[in-house]
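Since the structure comes first, as structure tokens, the remarks are kept for the end.
Omission of a single protein chain aside, the complex is shown with its protein chains in their original locations.
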Amino acid sequence: MIRAGIVGISGFSGKVLLDILLKHTGVRVTYVAAHTTTGRVDHIWPEFKNRTDLVCEKYTLAGAVKNCDVIFLALPHTESMNTVDGLLAAGKKVIDLSADYRLKKVSLYKKWYHVDHKDSQNLSKAVYGLPELFREKVRKARLVANPGCYPTAAILGLAPMVSIYPGNIDSLTIDAKSGVSGAGRKVAEGLMHSFVNENFKAYRVLNHQHTPEIDQYLSHLAKRNMNVTFVPHLLPIDSGILETIYIRLKTKIFDKKLFEFYRKFYKTETFVRVLDLGSQPEIRNIVKTNFCDIGLAVSEDGRMVVVTSAIDNLVKGASGQAVQNMNVMFGFKETEGLL
Amino acid sequence: MIRAGIVGISGFSGKVLLDILLKHTGVRVTYVAAHTTTGRVDHIWPEFKNRTDLVCEKYTLAGAVKNCDVIFLALPHTESMNTVDGLLAAGKKVIDLSADYRLKKVSLYKKWYHVDHKDSQNLSKAVYGLPELFREKVRKARLVANPGCYPTAAILGLAPMVSIYPGNIDSLTIDAKSGVSGAGRKVAEGLMHSFVNENFKAYRVLNHQHTPEIDQYLSHLAKRNMNVTFVPHLLPIDSGILETIYIRLKTKIFDKKLFEFYRKFYKTETFVRVLDLGSQPEIRNIVKTNFCDIGLAVSEDGRMVVVTSAIDNLVKGASGQAVQNMNVMFGFKETEGLL
Amino acid sequence: MIRAGIVGISGFSGKVLLDILLKHTGVRVTYVAAHTTTGRVDHIWPEFKNRTDLVCEKYTLAGAVKNCDVIFLALPHTESMNTVDGLLAAGKKVIDLSADYRLKKVSLYKKWYHVDHKDSQNLSKAVYGLPELFREKVRKARLVANPGCYPTAAILGLAPMVSIYPGNIDSLTIDAKSGVSGAGRKVAEGLMHSFVNENFKAYRVLNHQHTPEIDQYLSHLAKRNMNVTFVPHLLPIDSGILETIYIRLKTKIFDKKLFEFYRKFYKTETFVRVLDLGSQPEIRNIVKTNFCDIGLAVSEDGRMVVVTSAIDNLVKGASGQAVQNMNVMFGFKETEGLL
Partner (left out) sequence: MIRAGIVGISGFSGKVLLDILLKHTGVRVTYVAAHTTTGRVDHIWPEFKNRTDLVCEKYTLAGAVKNCDVIFLALPHTESMNTVDGLLAAGKKVIDLSADYRLKKVSLYKKWYHVDHKDSQNLSKAVYGLPELFREKVRKARLVANPGCYPTAAILGLAPMVSIYPGNIDSLTIDAKSGVSGAGRKVAEGLMHSFVNENFKAYRVLNHQHTPEIDQYLSHLAKRNMNVTFVPHLLPIDSGILETIYIRLKTKIFDKKLFEFYRKFYKTETFVRVLDLGSQPEIRNIVKTNFCDIGLAVSEDGRMVVVTSAIDNLVKGASGQAVQNMNVMFGFKETEGLL
């Protein structure tokens, strides 16, 4: 039984983390903290009444170090980087759900998050927590940079193609759609029911901060420079992401070959489900789960591949994947708490 | 005051047509018919109680000819082509909302709609009813093929680029999203609330019957062969389409130039609104209206243009556009009943 | 052609008012103002692009007096009462959509709205703008207190029973459900999509400020004291109210008699539709319309009547009714702009 701490319980990721960890047979949640919110967790989130007596306290390094073997940081971007170093120095393992340790170049971080990186020394220690692709590194990691929601769906959807046939790729276009919870628990007019319900729109067109994260890891997998066109949209639903990925090829491919190739690539992965040709992922099949469902189609001329990739942004795209990483880091069964 | 008939009142398009025509100052609805449904219109659609006493009768050619100057056919595909010829022979003007007269080649019709075309003789008379692009032809038309919902958003979004710079286009990809009413008033499991609500999925990937319609009219505008990659998706909302259109260019373009060019192209068009750079169309701004809102963005390198185009599939994508066509054909103010 | 002004364009009621008035054949909107928001109306509400060039200015008495024959106040509660007197003094007609002139007793106003009434002198001049019940008074009114949304549905649903058989009523219980727009355009966590979508709850149980308004006008109709039990709930939809009203009777009634009695009561009223026995109102049939649909049912023992009453809270429950009042006040056809 390991002791886990959650920092940032008042956000959606913190809430989902707690929900998963309360069901996990190998973990006890021993510490819940936030920077501003305090008080009983079931007052912050009434759904936890009769499930936990935990009390959220103001975050202190000493408190976290004393109570935890592993600390999940479910903090806003730019706050994690002020928190990580002390925890690592105290020998703790850290899983950071923010964007702070995902980009390897501080210049890129500054460009997209508009602040200087405050903890560049620990950047190189951070392992990108996509277990399906980087499991061995995660196993040994002391600091995991838990992937962004859009990048998780994009990279899992593209990894087979990009890893094996990078030279055949002519262009990559990702049309991404996300439920509202992806924006976090912000009180903003654009997130009000009256402005989201029965609506749909693109936002941050060609200008979303997850783009460099996708580019970085695809380039890593491809061993060459990869750049995607990325346009996100806001779905009038609570959770779930579906990305429609257009891969233009230089030489043609047959759909059955593509399918076998994807299926083989993810053969041993419980959480990535490559659907039969003719089947398409639906958000309802993956919502509240840690699965990533992948659909495949090829144009008649064999030159355009359409990959559809669906995850729950709060589970496989955040807290579920964080627990999956913890399972790998601490030797639990990888699916524990997640199936 | 002209006399209008609606054939196919039990479908969504028929209902919206009646709603618009009841408000139109130059039209009286004198005939409502269907192939199977009969009875008081306010029993078929309770929202019309106290608005109309019209009774839906079983369709007969004689009934339509006797009562109408113009007949709107809001029938399922393949039914219109059995109905049009008699009406034209009797000297009536016909606006057909089905797909039956949109494709110029009967072979394409057979490929995508899986039946032989029964009225090829009248195909050449049919004018494609996109008034913004074919107004003069519509003015003289006796048979209007009212455009499909997806093609309306796609063609309006692409017309400026395709008409003026066809040679600069490297590829066209349309990621389309539609509300449920686009599927018509069908009772099918995939359209049940439990299977649509909080869900999202792609369907008919690379295989939607509106693809050849888009290709045909873009090729016509471009005066060369154009082929789009087209993937539709089902939004968990009632009405509204948003298409995100990716135009890869051979040579770069600046966003301000693109914007001015689009703005100028649609300068005199009330129903097409080119939004300022930085603004994006939202379905809530066009739902229940005849507007098409267009947003524009260009990648940093100037080689990727993203056009977003939004319409209400039942209004500008069907019944509103049908009334707009009628207005043009009969010399009414083009916006009458629609603003 | 009369000249109308809208004060408070940035709220939902202001927006819907403008939408209706732009279609009204007897009115020109000549003045749009607000207390804080200024600028082009189509920047405040993008859906008005290409429909109007109106510019919202900071409200001044002089501006309103100079430009308008009638002024609609779509202001928050407690703001209207600072605005009305000057307009009346200048001889203008005023339709106030706030709660400020609905309660006849200032003590009740203070109890429920938590401030002293600032304009008690004009309270007695205010006519409660439910044309179906108070048409003749509205016709002569200079100041109309436009009814609240919940009271409109409640009073129309109860008026026949309360007016004719007050002595037979043992108790009145109103279980009311409203879409989110009823809360106005507020940015508050409880109105965020994440907290409304797929949710439902009661709020202000036995403690809603519309309760005394309902009691006051029912008592007026009954000519005796009437008190309702009133519990409102928040529906996860944009607009629409449905109230389920339980009337316990002292002596029994037959459903057919009840139906005939209601039907007769509203026989000449276009906007109140008494549905056949066995039919129930649905929000989708009245949304975006000025109709109030009423359903009726009686228990086997004849002692419990269930009236269901449905309106669009922004139309019949606010702006539509305001225009209906204007039509009555200025001698337009009562349905002008509303059908």
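Each chain carries a letter (A, B and C) given by its place in the written order, and its residues are counted from 1.
To be clear about the criterion, a residue touches a chain if its C-beta (ideal position, glycine included) is under 8 Å from a C-beta of that chain, and two chains touch if they have at least 3 such contacts.
Treat the numbers as computed from the prediction; the structure is a model and nothing was measured.
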Residue touching the undisplayed chain, where the options are A:115, A:277 or A:339: A:339
Touch criterion as defined above, residue of B:95, B:180, B:258 or B:307 at the omitted chain: B:180
Contacting the left-out chain in the complete assembly, out of C:43, C:185 or C:233: C:233
Candidate in contact with the missing chain, chosen from C:50, C:78 or C:199: C:199
Residues in chain B touching the chain absent from view: 12, 180-181, 185, 187-189, 191-198, 236-238
Touching residues (missing chain, whole complex) on chain A: 22-23, 46-47, 49-51, 198, 270-271, 273, 275, 279, 282, 284-286, 288-289, 291, 293, 339
Chain C, residues in touch with the chain not shown (by the definition above): 171, 173, 175, 177, 195, 198-203, 205-206, 229, 231, 233, 235-238, 240, 242, 244, 246, 248, 280-284, 287, 295, 297-300, 304, 306, 308
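We adopt the following convention: only the chains that are shown with their structure count from here on.
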Between chain C and chain A, distance of the C-alpha-averaged centres to the nearest whole Å: 47
For chain A paired with chain B, centre-to-centre distance based on mean C-alpha positions, whole Å: 39
Chain B-chain C separation of Cα centroids, rounded to whole Å: 37
Residues of chain B engaged with two or more neighbouring chains: 198, 282, 284
